[in-house]
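First the structure, which I've put down as structure tokens, then a few questions once you've had a look.
What follows is part of the complex, with its chains left where they were.
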Amino acid sequence: MNELPKPAINGSHNGKPICFPQADGSRIPYEVYSSPEIYALEQERIFRGPTWSFVALEAEIPNPHDFKSSFVGDTPMVVTRNDDNSLSAWVNRCAHRGAIVCRSARGNARSHVCAYHQWSYDTRGNLRGIPFKHGVKGMPGMPSDFDHKDHGLQPLRVDSYRGLVFASFSDQTPPLYDYIGPAMRPGIDRILHKPIVYLGCTRQYVKANWKLYNENVRDPYHASLLHAFFSTFNIYRAGMRFRIVMSDDGMHDWLMAFHGEGDDGNSAAYREKVASFKEGLRLEHTALLDNVKEYDEFVNTHIQPIFPQLVVTQIQNTLAVRQILPKGPGNFELIFYFFGYADDTPEMRTHRMMQANLVGPAGLISMEDGLATELVQRATADGSDAAAIAEMGRGVPDEQQIPSGISEGHIRAFWRGYQELMGL
Amino acid sequence: MSASTIAEIERHGAETALAEIRLWFELYRLQERYISAIDADRLEEWPDFFTEDGVYEIVPKENADLGLPVGIFHCFGRPMLRDRITSLRNANLYEAHIYRHMTSGLEFTMVDDSTVDMQSNYVVVQTLTDGESRVYQAGRYFDRVVRTAEGWRYQRKRAVYDTSRVQTLLVTPV
């Protein structure tokens, strides 16, 4: 693939530089959510830069020659399983004249043939066939100096950890194992400690900037306030405790909420004794809230964003990873991939299905997140000079204040890391 | 449905029995009342269109086609249907919105004297506070209805939606 010089775009908006007025990340200039220039720069420095973007669950492509189409930022790409069970990933753009090569969302294929002129590639993206390469009727075809090896599909680095598949454009990106790092790996190890089965996905299209959602999942402060389902039906149980950690660079995060002493997760236990904040309001089908203990630690909620495209979650017995796909400065698509364990009993599988009501586009305790990000987008896209403030817990070492769950420390850390990555 | 089946139905149709018209009419009116109740925001009535053990699901076609179970609504029985409405009225946050259901392509087959399987296309046009109306969801209903002492009820209603990209959120049943 023939490389042109890198773009000269820089972090400006309407010709004016974007400035973060405070070093600690406690001020976020609203332009970063709507500026096309910033968005173009993010594609280059983040999505095509030194990051690993989540693209699939291995469980989505279990067999040789399985493939799945997805995106790294704005770039369409495909992840495949090779005949030796290894993984490959490539930009979904024909090396000839640039057509989408793979036009299916998912499937199984030994070779991928571009519709336009039938150039064919193997699962690794190597160019295998060119119709009329040697011409026809004594007429010449491709020039003699044309070498297949130079014209495969643009390869992406690909690696997986515990069945989560990531891709990266950049040689600068550290190995996936280190990128996830020692602080985050235990969270993923916990959820993906045994074989899983993919149960399907649901999609949500949100009219807001993709970073607003990254903020949202690093913002424990909003949980009990935005999502009234908790309070209305008293889903916050007595003595619930939190553990929240983040990676050194501040880009990844891991929150867990634990059941309190003597809470066995069975909704019956506290069903009667706790009155609803709104008098008389009760769930009739409280089994929705039963949390069956599946791990050493009895965790009610596990939310773990791995920058930039992934969030690993366990909400009671619902297991899902979320993929965040930017679609221009003002939109992102959010895809929930649900799964269960291969050894689930039928009852547990049914229970997971029932609890799928809690998350996703119609999730009883999560539907508000997309809307919250839209509310910010709508109020901040008018071009006026203003900035968000994230001061909760400021001035105290993060590790001291964060466990309370009432903190914006991780949001500040996120924006410090963002400026670093973006060179702003 | 093979040509011969069509032919059969049609030959029968040629002297369509009043009973068939009457059955169709009752099923058709059930659906008309169902969508009218939702579009008029009479959501407290919604669970009553189902049997006590009625199952209601909203599932994306992309999962249904792959035999994958996950959807965005999975309600088992009237209590869960009522919980959804209680949550919508008291707990959830969403923008004001108006639904207009359109339906066409109703097909039905008798399972037994008091049980019918029916299907129908649906399109929900949604209007938000900006005052613009957009196609919010298109899909097809796959329903099982039973004749009860109170009349026809949904024993199972499965909305399989084409529009896999749900705009912002879905809180009101379709």
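Each chain gets a letter, A and B, in the order it is written, and its residues are counted from 1.
Keep in mind that, in the parts below, a contact is a pair of C-beta atoms (placed from the backbone, for glycine too) under 8 Å apart; a residue touches a chain by one contact, two chains touch by 3 or more.
Only a predicted model underlies this, so the values are computations on that prediction, with no experimental measurement involved.
The assembly described by this file has a subunit formula of A x3, B x3.
Here is the rule we go by: only the chains that are shown with their structure count from here on.
The distance from the centre of subunit A to the centre of subunit B, with each centre set as the mean of the Cα atoms, comes to 33 Å.
Those residues of subunit B lying in contact with subunit A across their complex are 58, 60, 62-63, 66, 68-77, 79-80, 82-84, 86-87, 90-95, 164-171.
Across the interface of their complex, subunit B is touched by residues 105, 198-207, 226, 228-229, 231-233, 278, 281, 283-285, 288, 333, 338, 353-354, 356-357, 360-364, 367-368, 370-371, 374 of subunit A.
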